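One protein chain omitted, others in place.
== chain A ==
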Amino acid sequence: MQPCSDAPRVAPPVWTRRRREALAGYAFVAPDLLGLLVFVGLPMVLAVGVSLFSVDGFGGYTYVGLDNFRQMVEDAQLWQSVKVTLTYMVTFVPIGFVVSLGLALLVRDHFPGVGLVRTMFFLPHVISLVVVGVAWQFLLADKQGAVPALLRPVGLGDVSFLGNPALALGSLVAISIWFFMGYQMLILLGGLKDIPKEYEEAARVDGATSWQRFRHIVWPLLRPTSFFVLVNSTVGAVTGLQAFDLVYVLTKGGPANSTSSVVFYIYQQAFTFNNDGYAAALTTVVVGFLIVATGLMFGFTKGGRFDVG
């Protein structure tokens, strides 16, 4: 039997390769995205909700509207904490970046033992931050610590790095830089190695100095990587591990509240004072600040892409 001449035409295929690939991509990302939504997004939404209540920490909720936000204006301790966090941020971020970049440049070119040197710079980052805190507590102990002992010949043996309000925050900054410099070095090293060697070689042939090569070739091409490191560093300084763990282990917010970061203060409000509502409001503001700050940075820098094609 011959096929009927008026048989219906076959419809064009619905699934193209491109569509299937896109779908596969979504499927692979879904588990991680779902986890992010459940463990990060959802708590954020709930925190905003809780910030509208006065919570006694034992199951009692009383709606208070924006009272928790109004309370912030008059909270002197909060503003002290903001000052601490900002001071920490404006010292840790730039100094940490410069130190890390210096290390990255130092270990960029091959020399005997370079692998070992890179590893040693990275090693602090492998240790738990809590352990780091305990170790530095011993090193900095008044009179008997290794650091005071080393400084005694120059008359600084009596300095109390963690007990003096004028020095405690600086000590935390120094320890934080020591802890993170290896990690940041690694990222910057990756960025440096992405820069084609031919660019610098050509410049060298043309007589450019080391500084000129850095200033006009390396630094501009390193901007995307630098951006990542700086954003990461800024967010970490405000809410990351070092904003809480080091403070908790080494100083408990002291001496005299000189190291009471905003995150530590939020912790105190929630778990010492049972002010869960106020703590949630503070958290909401901190998250808002980070979103705005990061958004602005992305906007000004075109998402870190700059003008590199």
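Heads up, the rule we're going with is that a residue touches a chain if its C-beta (ideal position, glycine included) is under 8 Å from a C-beta of that chain, and two chains touch if they have at least 3 such contacts; residues count from 1.
One rule holds in what follows: contacts and distances are computed from a predicted model.
In the listed set "Pyruvate dehydrogenase E1 component alpha subunit", "Protein-export membrane protein SecF", "Chemotaxis protein CheW" or "Extracellular solute-binding protein", the entry agreeing with the UniProt name of the missing subunit chain is "Extracellular solute-binding protein". By the touch definition given at the top, chain A reaches the unshown chain through residues 14-15, 20, 23, 26-27, 30, 33-34, 37-38, 42, 46, 55-60, 137, 140-144, 157-158, 160, 162-165, 251-258, 270-274, 276.
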